[in-house]
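Of the protein chains in this complex, all but one are displayed in their positions.
Coming up: chain A.
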Amino acid sequence: MAFPSQLGFQDAASPVMEELLHFHDHAMMIVFMISTLVLYFIVALVTSSLTNKYILDSQEIEIIWTVLPAIILILIALPSLRILYLMDEINDPHLTIKAMGHQWYWSYEYTDYDALEFDSYMIPTQDLTPGQFRLLEADHRMIAPVESPVRVLVSGEDVLHSWAVPSLGVKMDAVPGRLNQTAFIASRPGVFYGQCSEICGANHSFMPVVVEAVPLQDFEAWSTLMIQDA
């Protein structure tokens, strides 16, 4: 989850998010180098008392400052497009979960084998126990098995919402009347938090998404228990 005065991304919990992190580092490094160079030019120009009033053109430097930026842009574009297409691939999911957005809670449906459905409301601040995170905890978490490709079908029941979990690198709009598909693989067990990412009314900030990745046996035990309890 996010921590106070955080500047960068949350730690990646899925291979896609790792790729995004590394790409961001790559692009940021290029941006820092260019900015440093420009800052050097500015300081050098401003602090110099030399002037040249007679230079009209220079073909060599024009070639350099056309070719070099083009190469830099290609070096940014190729990894970017690779990740874009990688994010689109949904490699044979083991499990499909439907995340339905309501005003103002999420409901999850695990209908692959049995009909398991439950709602996930935010835990109000006054009901939090010590150690829980304000505005991020939910009463029923979406449990998913670790290291298994999971397909999430997202839709909205009333207005637009958006199902987002930053550490898994996932965000998908929940549009009423439309079924959107996204997928993730949780690389490690843990609890991953996200918040509704499309303005949906008064309690838009109070309908978090909580995904808990557990080993497969624990997932199976949990789903059996939930179905029995229902």
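In this section, a residue touches a chain if its C-beta (ideal position, glycine included) is under 8 Å from a C-beta of that chain, and two chains touch if they have at least 3 such contacts; residues count from 1.
Everything below uses one rule, namely that contacts and distances are computed from a predicted model.
K.L.:
Given the options "Iron-sulfur cluster assembly protein", "Ribulose-phosphate 3-epimerase", "Cytochrome c oxidase subunit NDUFA4" or "Transcription factor IBH1-like", say which is the protein name UniProt records for the missing chain.
P.N.:
Of "Iron-sulfur cluster assembly protein", "Ribulose-phosphate 3-epimerase", "Cytochrome c oxidase subunit NDUFA4" or "Transcription factor IBH1-like", the absent chain's UniProt record names it "Cytochrome c oxidase subunit NDUFA4".
K.L.:
Which of these, A:T66, A:S80 or A:Q181, touches the one chain of the complex that we don't see?
P.N.:
A:T66
K.L.:
Using the document's contact rule, name the residues of chain A that touch the chain not shown here.
P.N.:
Chain A touches the missing chain through residues 57, 59-60, 62-63, 66-67, 70, 81-82, 85-86, 88-89, 91.
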